[in-house]
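Removed: one protein chain of the complex. Kept in place: all other protein chains.
Up next is chain A:
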Amino acid sequence: MTNPYVPILVMMGVAGVMALGGVAASAIIGPKRYNRAKLEAYECGIQPTPHAVGGGRFPIKYYLVAMTFIIFDIEVVFLYPWAVNFTELAMFGLVAMMGFLFLITVPFVYEWRRGGFEWE
């Protein structure tokens, strides 16, 4: 029995060849005609607004979502091994996991009540 992860590498190779090949092919085949307006950022035909250095500022809401996401993503990652070994871990695993879920739910409810999920 060979390593079952090797075929994934083969798939990555095939996918990589295709991803690179397509872009390369269009770069070679496609025409190239210079036009100043074509290289401007698209803004429905008006003069493009000057772009802030470093991408500008964004509403804090997005950062809140990102932070909450990390907490829940870690929770999901902890849930998976427990779910797969549910029978082996038996009652201990069940009680421990319910406690863990409860501990995650408390700050979730707190953030909800404080309006962390309100979008205006």
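Structural remarks
Methods note: a residue touches a chain if its C-beta (ideal position, glycine included) is under 8 Å from a C-beta of that chain, and two chains touch if they have at least 3 such contacts; residues count from 1.
Criterion: contacts and distances are computed from a predicted model.
The chain not displayed here is annotated in its UniProt record as "NADH-quinone oxidoreductase subunit H", chosen from "ABC transporter ATP-binding protein", "NADH-quinone oxidoreductase subunit H", "Multiple sugar transport system permease protein" or "Butyryl-CoA dehydrogenase". Chain A meets the missing chain through residues 1-2, 4-8, 10-16, 18-20, 22-23, 25-27, 29-33, 38-44, 48-49, 51, 55-56, 58, 62, 65-66, 68-69, 72-73, 76, 79-80, 83-87, 90-91, 94, 97-98, 101, 105, 108, 112-113, 115, 117-120.
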